[in-house]
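For this depiction, one protein chain was excluded, whereas all remaining protein chains were kept in their positions.
Showing chain A:
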């Protein structure tokens, strides 16, 4: 049999079993990452932090190669990554982490968690608006949309289309949210000890303040997997709260100030 035929058959096997390919790739990536973590950093940088960084690099490569929006999963051979890391399985696994959570801890931190959600959304919004102002935006619609995008990359476009922002501003708002999410994923394990992020209560506040579910989920996973359910339980309310506040109350306030 010719070599090209063998390659073709191999390619078909990989293409037809995308999700399983993803399991294998992620497993190998994690093995490599934990190896690097032990060998080169003596475990100081957590293996999952390295794996997430590698994932982002792969996403960048995928994006450059295909010009698509879904990172590595836009390459046909790796499309299973899209299923494995997509919203459905991600949320399913996040819910599963609640199996290890302690309800009395959640109750104890409940008030702080709720408070942190409001502080988080409003604070992000204000930061976004100030930076948009610094870049010369003066109309309430653009300011609100960029402020909303600074909350999360979902709140930005939801708000922008609700109040009629230009597509250029909406794209900008998504990009701001993506930067926030990626930086949260990478930065959380490094900042954790400086902000006391080592207990359920702080993790719940952290989820509420940062809000980006993917960022918080990835960041806490790389810091201490035990904290994941606490951060996730608040973070998953953030986008909803942002979608609620940004196009309504926050937009009206912005309009009142900058009209």
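Simple rule for what comes next: a residue touches a chain if its C-beta (ideal position, glycine included) is under 8 Å from a C-beta of that chain, and two chains touch if they have at least 3 such contacts; residues count from 1.
Assume contacts and distances are computed from a predicted model.
Colleague: For the complex's missing chain, which UniProt name, "Quaternary amine transport ATP-binding protein", "Ethanolamine ammonia-lyase large subunit", "Cytochrome C oxidase subunit IV family protein" or "Malonate transporter subunit MadL"?
Modeller: Per the UniProt record, that chain is "Malonate transporter subunit MadL".
Colleague: Please identify which residue in A:14, A:36, A:77 or A:119 touches the non-displayed chain.
Modeller: Only one listed residue reaches the unshown chain, and that is A:119.
Colleague: Tell me which residue among A:7, A:195 or A:252 touches the hidden chain in the full complex.
Modeller: From the options A:7, A:195 or A:252, the contact with the absent chain belongs to A:195.
Colleague: What chain A residues would touch the chain not displayed?
Modeller: Missing-chain contacts on chain A: residues 22-23, 26-27, 29-30, 48, 51-56, 58-60, 62-64, 69-73, 78, 81-82, 84-86, 89-103, 105-106, 109, 112, 115-116, 119-120, 123-124, 127-128, 131-132, 135, 146, 149-150, 154, 158, 171-172, 174-185, 187, 191, 194-202, 205-206, 208-210, 213-214, 217-218, 221, 225-226, 228-229, 232-234, 236-237, 239-241, 243-244, 247.
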